[in-house]
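A protein chain is absent from this complex, but the other protein chains hold their places.
This part shows chain A:
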Amino acid sequence: MKMMKKTLLAASVAAFASTAAMANVTDGKVKIGVLADMGGTYADVCGPGCVTAIEMAVEDFGGTVLGAPIEVVSADDQLKPDVGSAIVRKWIEDEQVDAVGGLVSSAVTGAATKVLTDAKKIALISTSASNAFTTKACSPYNVHWTYNVVALANGTVKPMVEAGKKKWFFITADYAFGHALEGVASKVINENGGEVVGAARAPLGTTDFSSYILQAQSSGADVVALANAGNDTVNSLKAASEFGLTQMMDVAGLLVFTPNAQAMDPNVAGGMRTTTGFYWDLDDQTREWSKRFMERHGAIPAMGHAGAYSMTMHYLKAIEAAGTDESDAVMKKMKEMKPDDFFARNATLRADGRMVHDMYYVEIKKPEERRDSNDIFKVVSVIPGDQAFAPMLPECDFK
């Protein structure tokens, strides 16, 4: 009898505790919006795959947090800042979304994070490259996870300049991301005694790169750097090889996602070096997760997919630890707790929202080195986080 009473008491305490916990979750649920490019240039690097990754994180977490269900909604930003910001606005004001994940094109992310910060909601940025979100457009509600342009420039450009490739020409995607990448990479080149001899700006989603390749050819550079991403990289490299540019000078892909590397001709791309925040075939931990992802998505994960999973997990853990889904408390917890999983190695989330972790300097395998079509990168070296990312700016120290 006494035993019974105790159990009852425990049960009622537990029940009370769980309702009390639920009361801390606004509108009885945690809702994550996934904003990504579902059918455009970046669809392979963070589109439907990012939705899958975030759904996987929610399922692995158990589907509920603090007794409240976790919901995932998704939408296509069509790579347009106006479409993206309108969706985010609607999610916050009309559909009780607590955080927005995914986020690919830096232009869309710039517009979306402004709306999110105004509403004090959290932006979980997985695939955007611009470093603006933790520097000149930093916000206490931004979390920038996978990589950024600084890490790419430090990882890929620096070793090449040091190896004697002094003259650089850029083929740049003509928007926030490309400009940021070109700017940061030029700085690294100049600081290490190199020189930028020119740049051609191509609009996002260009299919015919021939005129830009011709400009590069006549520039007299040692290296042509592709400061673009997604299908733009694939198409510009293809054009470079067709015009014989790859024989004349080095081509450096500053941002090559695995699905795009897979799409490139290994005879042309083989031997090219780039920097990535994640590769599926690093060790057992990454292979285990990637295998599960591949079963659902049908292709190997890009770094943004893995980052989206990792940061969603961290966000949910922080809600649990904070005991509420209120943004300020959750952000505080996210920055206190050390992210540690198959993706985040030697990682910390800094006060400015930059997640600093190990990056990988990789080489695209030549045809004879590949066991199968998923065997794309070999790791040349691991770049420790503090060498890859820039130090925090004092004005972005949101403690």
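We take it that contacts are C-beta pairs under 8 Å (C-beta built on N, C-alpha and C of every residue); 3 or more make two chains touch, one makes a residue touch a chain; residues count from 1.
Heads up, the rule we're going with is that contacts and distances are computed from a predicted model.
K.L.:
UniProt names the one chain left off this complex as which of "Glutamyl-tRNA(Gln) amidotransferase subunit A", "ATP synthase subunit b", "Amino acid/amide ABC transporter membrane protein 2, HAAT family" or "Protein translocase subunit SecD"?
P.N.:
Of "Glutamyl-tRNA(Gln) amidotransferase subunit A", "ATP synthase subunit b", "Amino acid/amide ABC transporter membrane protein 2, HAAT family" or "Protein translocase subunit SecD", the absent chain's UniProt record names it "Amino acid/amide ABC transporter membrane protein 2, HAAT family".
K.L.:
With the missing chain put back, one of A:57, A:72 or A:107 would touch it. Which one?
P.N.:
Spelled out, the listed residue whose C-beta touches the missing chain is A:107.
K.L.:
Touching the absent chain in the whole complex: find that residue among A:203, A:220, A:298 or A:391.
P.N.:
Among A:203, A:220, A:298 or A:391, only A:203 touches the chain that is not shown.
K.L.:
With respect to the chain omitted from the figure, which of A:174, A:281 or A:341 is a touching residue?
P.N.:
Missing-chain contact among the listed residues: A:174.
K.L.:
If the hidden chain were put back, which residues of chain A would touch it?
P.N.:
The list for chain A reads 38-39, 73, 75-76, 78, 80-83, 85-87, 89-90, 93-94, 106-107, 110-111, 114-115, 174-176, 203-204.
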